[in-house]
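The complex is shown incomplete by one protein chain, all other protein chains being positioned as in the whole.
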Amino acid sequence: MTAIAEKPSTGGSLFRRPRATTGPASWFTTVDHKKIGILYFFTAMFFFLVGGLEALLIRIHLAGPNSSVLTYDQYNQLFTMHGLTMIFFVVMPLGSAFMNYLLPLQIGARDVAFPRLNGFSYWVFLAAGIFTYSSLFLGGMPDGGWFGYAPLSLLGGDPIGQTVGTAGAEMSRMIFYSIGLQIAGIASLASAINFIVTTFNMRAPGMTLLRMPVFTWMTLVVAFLLLFALPIIGVALWQLMFDGAFGANFFRPSAGGDPILWQHMFWLFGHPEVYILILPAFGIVSEVLPTFSRKPLFGYTAVVFSGIAIGFMGWGVWAHHMFAVGLGPVANAAFGLTTMFIAVPTGIKIFNWMGTMWGGKLRFPTPMLFAIGLVSLFTIGGLSGVTHGVVPHDYQQTDTYYVVAHFHYVLFGGALMGFFSGAYYWFPKVTGKFMNDKLGKLHFWIFFVGMNLTFGPMHIVGLNGMPRRTATYPEGMGWELMNRIETAGALLLAVGVLVYLYNLATSLRGPKTAGADPWDARTLEWLTSSPPPAHNFDEIPIVQERDEAWFRKYGSTHEGEPEKVPAGASQDHRHEPGQDHAADVPAEAAEPDPAHHEPVGESGGHAAIHMPDPSWYPLIVAAGMPIGGWGVIFDSTILIALGGLVIFGGIAGWVLEPSAEETH
Amino acid sequence: MRAGRPRRSGLIGWALLAVAMLLLAGCANADLPQDALSPEGPVARQQDQLWDIVYPIAIGVFVFVQLGLLVVMWRFRSRGDDTAIPHQLHGNTKLELLWTIIPALILAIIAVPTTRTIFALADEPDDALQVRVIGKQFWWEFEYTGEEGQGVVTANELHIPTGRPVFLSMEALSPQIPDSVVPGEESDERNPQSLDGVIHSFWVPKLAGKQDVVPGHVRTMYIEADNPGRYEGQCAEFCGIGHAVMRFEVVAHDPGDFEEWLTAQAEPAFDGQSGLAAQGKELFETAGCIACHAINGYETSGGGAAGVRVGPNLTHFASRSIFAGGLFDNSDAEQLAAWLRDPQSVKQGAQMPNLGLSEEQIEALVAYLQSLK
Partner (left out) sequence: MADVTAATEAHSDAGGTGEHHTSMGLSNNKMGMWALIGSECLFFGALISTYLMYLDRTNGGPGPEIFDIPFTSVSTFILLMSSLSMVLALAAIQEGDMRKFRTWTLGTALLGSTFLAGQFYEFTVFVAEGMKLDTSPFSSAFFVLTSFHGFHVAFGILMLVSLWAMSLSGRVKPVVHAPLVENIGLYWHFVDIVWIVIFTVVYLIPAG
C-alpha cells in the first residue's frame, strides 16, 4: 500500500490496489477465476428466475384461447425478453460459470491467463443485463424477437407508437436490444480470448491437448466459436444501431437496404451460437457419465473430434433458419443437406456416451440422473432437428410451435439438464458440502416430467398449425388441450426450480463433509481440496495420463483390470478434505506480509505463491458501457462522453495500476 | 447417499414417453383448420410425403436410443456390495465407424427425396392463375393481375379455382402509405420509417408450406386446392403487435363458380342505396374513410373517384365473410359497428384510426357497407 505513495509516477491510480480477498468488497474486485465463476453462476440463476417468470406469464396467458391476461404488446415484450434472457443472460453465462471455475482446475493452472480481463468479462455481462432490463423503466422492453429481424426491429412492434428515447429522436425499443447485446458480446469476446490463451498456454506439465478433459475441450471449441461468431453479430448490431439511432440505411428497404442481409449475419452468428450454448453441457456430461460409470469416456478421441466437427459444421448450416425466406432451390438443398449431416457428429457423441455406460458400474446420484436426462432429451431435440433438414416439410414446420418444441428439447433438455448435472456434480468441489440427494432427485423427476409436459405437446400443436410468437389464438383450432397441458407443465417446472433453490439454500448451510474427491472422480480438479485454495494447487500436478486423478488412485487406466493404489498420489495435497483453506481465513487474520501479501505457503516445502491482486478497474470500465448506451438512446452527447470517459479513465487506471511485484 | 438404483417407475415413464411420441404419428387431424399434416392440395401433399418418410425413421432411432439407455441403465447398475472396478475400456474403432456410417447412410436415404422435392416445387406449372399478394400490418390484400379479373382487389379472402395452380407474387408494403407509392421516390418530408413494410409469411397449412414476404423483394409461390372449401391461414413471421391476428382464408371454388365470382367482383360497387345506406355512402366521403379506402365506381361530390389503397378495397365488402385480418364476421352488424367505433380496442395494433364517429354515423356506415354486395 505504501508502495503507491512512494511512486508518484503511478499516480493514475484512483484507488489503492485492493488487497482483501474475503469480505463483501472482495467480490467487486476479485480476479480469482473461482469467485468469478461463482458470481457468474448466481447472476445467471437470478436471470434464470426472471426469464422463467416471463415464460410462466406467457404460458398462463396462452392457457386458453382469446386470452386477455396480457396485451399483445406485453406478450411481445415478454417472449422477446424470455428468449434474450435465457440465451444471453442464462445459458451463456452458466457456461461461463463452469468454464471459469473449472478450466484452470482441470488443466492444472493457478488461474486464467488474464485474471483482470476475466473479472472484466463478468462485470460487462452484468452491465449488459442491467442495461437491457433498464428498458422496462425507460419506455418498454424490446419487442421484436431475439432474432431482431429488420425492418421490424427498426420500426418497433407497433408502427404508430411504442418508442423509446427523447422527443424528436424516438427510436424502436429494439435499440435496447442492439446496444445491450453489443455490450454482452464484448464480455463474451474477452472471455473467449482468455479461455483460448488459458487452454493453450497454462496447462500443467504433461497435460497434452489429447489428455485434456472433454469439458476443457468443449470450452476451447466454444471459445473459438465465440471468437469468430461474435464479430459477425457485433457488426450486424452495430449497423442496426446506426440505422435505428443515426439514420443509416443498412436494413431499410425504402432506402435501398436489404433486410435479408440482417438475417444472413444474424444466423451466421446464430447457428454457431446454438453450439456455444450446447457444447459446454456436452462437456459436463462427458465428465459426469464416466465418473458414475467408473469407466473412462468411451471413444475420447471420437467425442473430442466430433465436438470440433460440430464446431466447424456449425458454420455451414445457418440458412436452415431461412428456408422460407426464398433463397432459391440450390441454396435450400445445400443447407438442407448440411443440416442433416450435422446430426452425424452429434450421434457419435450420443452413442459414445452409451458406450461409456456400457459395461460400467452405474451409480445414480442426482448429477448422473441429469446427465442421462440430457442424453435422452437431447436425442429428441436432435431428431426433430433432422426433420427440419427436410426442407420442403420445413416450409410447414418453420415458425410454428414444432420449432419451439425442438429448441427447448435442445436448450432445456440439453443445455440446462447438463448445467444442472454440473451444478450438482461440482457443488461439493465448490463448497466442500453436498447437495441433498433426495431433493436433487425430486428436482430431476419434476424437471423431467415437467419438461416433457411443457414442450412435448408443442410438437403436436405446431404440426397442427399453431404459429409461434402469436399473442393469442382463436377457439376451434384444436389447440386448446395441448396449450393447457403445456401450461400445467410450466407450472410444474416452476415447482422444480423452487425445489432446487430450497435445496441450494439449505445445502449451502450444511456441514463440510464432501472431502476432496467425493465421487471417486477422474480429473485434476478432484486432486485439490474442496473448496480449492485461492492458488488451486499447492503443487502443480505433473500429468501422465488422460484421467490423471483416477490413474493416481487406481494405477494404469489402460486396458486391463486396475487395482487400487494403496497410497495414492491424491495424498499430495496439503489440505485435508473439509479443512478450511487459505482463502477462508478472514482478512484481518491474514497478517499482511510485506513480501507476499497473500500468505499461502504457511507450511514448509512450498515457496509462497503469488496470486494476482484484486482490482476495481474491471468493474469501472464495465460501468462505462451502459452509460454510453443510455447516451445513444437519449440522444445525449453528455452521457456518451461520460461513458467514454469512465471507460478510458478505467483503462488508464488499469494500465497504470501497480502489479503485485511493484507494490513490495 | 450417493448410490442410487434405477427406478422401475422410471422405466414406466420412459415407456409412456415412447408411446406418446408414437401417437404423434396419429396426431394428423384433418378436422383441425390449420393442420399441416392433412394436405388438401398437391403442393402440401408433396411436402407431407417427405414427413411420411422422415417421421418413421426418427421414431425408429428414438426408440432405439431410449430403449438402449434403459437397457444399459438396468443391466449395468451397480449392486450395493460389488466394489470391483469395471474393465477400463477406452473405445472401439469398429464401433465408432459403425455409428458414423450407419447414421450417414440413413440420412442419405432421407436426403435424396428431399432434394428432389425441393427442385420439383421450384418448377413452374403451366396455366396458373396470377395473383398479387400484399402483406401489410396486419392484413392481406389480394389483387388479380392476370387476364381474368384484372383489377379485382380483395382483402383477407383469397378466392381460387380448384384443380388449377395459383401463382402468387408477394410483396410487403407499409400499412401507412398507398400501394401506388414507390419507396424512394417519396419526398423526405414523410417520416422515412412509415415507408417500410415489414416481413410477413404467407401460410395456408393445408395448401402449402410458408413463403416469407420480404419488403424490397417480390417473392413467389404456388398453391393449389383439390376440392372446394375454405382453408384457413395466417401470417407466420412475427410482424409486430398484431401478428397473431393477421389471419386470412383461401376460398376454393369449382372453376365455374370461380368464374362467376370473379365476374361479379369485376363489377363496380352497387350504387343504388337509399335511406340509411345512402347516408352511409355520403359519410364514406365526408367522415374521411375515402382517404384510405377504395370503392370502384364510387363518385365523390366533386366528381372524383375513391381509389386510394391504404386500407382494404371495399367495392364488394359485403360479399366477403370476414374482415380486419380475418378476425370478425362480416355479416354481424354488431362486430362491424364495434370495429368502426374503436378499431384498436377490438384488434390491438390495428392501423385504422378511430375517426370518432357518432352512433348514428356508425349505423349509417354499417348499412352502407352491408349494401356493397
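Read from first to last, the chains carry the letters A and B; within each, the first residue is number 1.
We adopt the following convention: contacts are C-beta pairs under 8 Å (C-beta built on N, C-alpha and C of every residue); 3 or more make two chains touch, one makes a residue touch a chain.
Here the structure is a predicted model, which means the values were calculated and not measured.
Student: What shown chains does the left-out chain touch?
Tutor: A
Student: Looking at A:L62, A:M141 or A:L230, which residue reaches the missing chain?
Tutor: A:L230
Student: Check each of A:A255, A:A423 or A:I609 against the chain that is not shown and name the one that touches it.
Tutor: That would be A:A255, which touches the missing chain.
Student: From the listed residues A:H61, A:R203, A:H321 or A:R522, report the one that touches the chain absent from this view.
Tutor: Looking across A:H61, A:R203, A:H321 or A:R522, the contact with the absent chain belongs to A:R203.
Student: Which parts of subunit A are in contact with the chain that was left out?
Tutor: 9-10, 113-114, 116-117, 120, 185-186, 189-190, 192-194, 196-197, 200-203, 207, 227-228, 230-232, 234-236, 238-239, 242-243, 246-250, 255-258, 261, 265, 621, 625, 647, 651, 654-662
Methods note: only the chains that are shown with their structure count from here on.
Student: List the centre-to-centre spacing of subunit A and subunit B in whole Å, with centres computed as mean CA coordinates.
Tutor: Inter-chain centre distance comes to 36 Å.
Student: For subunit A, which residues are in contact with subunit B within the complex?
Tutor: It is residues 71-73, 76, 143-145, 149, 151-152, 154-160, 162, 247, 252-260, 293-296, 298-302, 324-326, 328-329, 332-333, 336-337, 340-341, 343-344, 347-348, 350-352, 354-355, 357-365, 368-369, 372, 375-376, 379-380, 383-384, 386-387, 389-400, 434, 437, 441, 448-449, 452, 456, 459-460, 462-474, 476-478, 518-519, 554, 557-564 of subunit A that touch subunit B.
Student: Where on subunit B does subunit A make contact in their complex?
Tutor: 1-6, 13-14, 17, 20-21, 24, 27-29, 31-37, 44, 46-48, 50-51, 53-55, 58, 61-62, 65-66, 68-69, 72-73, 76-78, 82, 84-92, 95-96, 99-100, 103-104, 107, 110-111, 114-115, 117-119, 121-122, 137, 174-176, 183-184, 186, 192-199, 201, 203, 205, 208-212, 214-217, 219-220, 234-245, 247, 348-349, 351
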